[in-house]
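All protein chains but one are shown in place.
Let's look at chain A:
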Amino acid sequence: MSLEYSITYKAENTYEESVLEAYWQFLIIPEENDSQQFISIDFNNSLNAKTEFSINGYGFKTIRVHPKSEFKHIAFEANFKLIKKEINPFDFEPEADVLKSFQKLQELDFKVDHNTFLKTTDYTRLPEESKNLFIFDTTQSIFENLQSLNNFIHHYIKFNTEATDVFTKLNELLNIRQGVCQDFTHLFCAFARLNGIPARYVSGYLHQDNGYFGDAQMHAWAEAYVPFVGWIGFDVTNDILAGTSHIKIADGKDYKDCSALKGVVYSTGNNETVHSVVVSSQSQQ
């Protein structure tokens, strides 16, 4: 069985002074992969500025907009329709030999091949005093450890949309212990990488019908690479594995590689941006 999703992404930018020139790059198109089959994209903007489809530096699909006249207000709307296969996130062969899995993490080839997602970035740098907050148990499998980590962070950090912003780093997060999906995900990646497990930040959409936490914007979760198994998605904010409700857009080292909207805008004065995302679904046989 699979689900047909309909996603509406809206953004509205308002500027105090006229904008003379601007470029925007949206990283909002669902990725095509084994479980996501893509149906259609419909993208509009209120100025009717030309829209181009391209890729970013990591090969994920982008939409670029470059208006050719002066303006103070622009609205964007994207509609995506796609088929998501029903996923059972537990449907994999568990690690047969725990010791072998941990040994794999120590191999030079493994470290080199997964170097990008083992790196510490500004968003995933743990303060020295916090490195012992979560300790891996080597008698348990890596998957089980990651599940425990998922559960630990879910309870250690309280979901609060007012506490942090897109610039919040881990030292601040660990002080206030409140944040949103982005913060939960960064913390998860940090502990996974600290223990030699490749972990990447995933941006996407969450179907919230099941009462999951997120907000009316984009969602973020983590994917960790379990030796002999592969990449597994962990939605830390909800203490679950990523499944049928999770529609992936892109992945990267941290939020910076995945931000939904990047812009180069030549204007003075203040500006305001409002985003909204609506995800709806219907079953398909």
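Heads up, the rule we're going with is that a contact is a pair of C-beta atoms (placed from the backbone, for glycine too) under 8 Å apart; a residue touches a chain by one contact, two chains touch by 3 or more; residues count from 1.
Criterion: contacts and distances are computed from a predicted model.
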Omitted chain per UniProt, picking from "Circularly permuted type 2 ATP-grasp protein", "ABC transporter permease", "Na+/H+ antiporter subunit C" or "ABC transmembrane type-1 domain-containing protein", is "Circularly permuted type 2 ATP-grasp protein"
Just to verify: which one of A:His73, A:Lys111, A:Lys131 or A:Arg177 makes contact with the chain not shown?
A:Lys111
From the list A:Glu32, A:Glu52 or A:Asp165, pick the residue that touches the absent chain.
A:Glu52
Across the whole complex, the chain not displayed is touched by chain A residues 23, 25, 52, 54-59, 62, 64, 66, 108-109, 111-113, 115-116, 118-119, 253, 262, 264
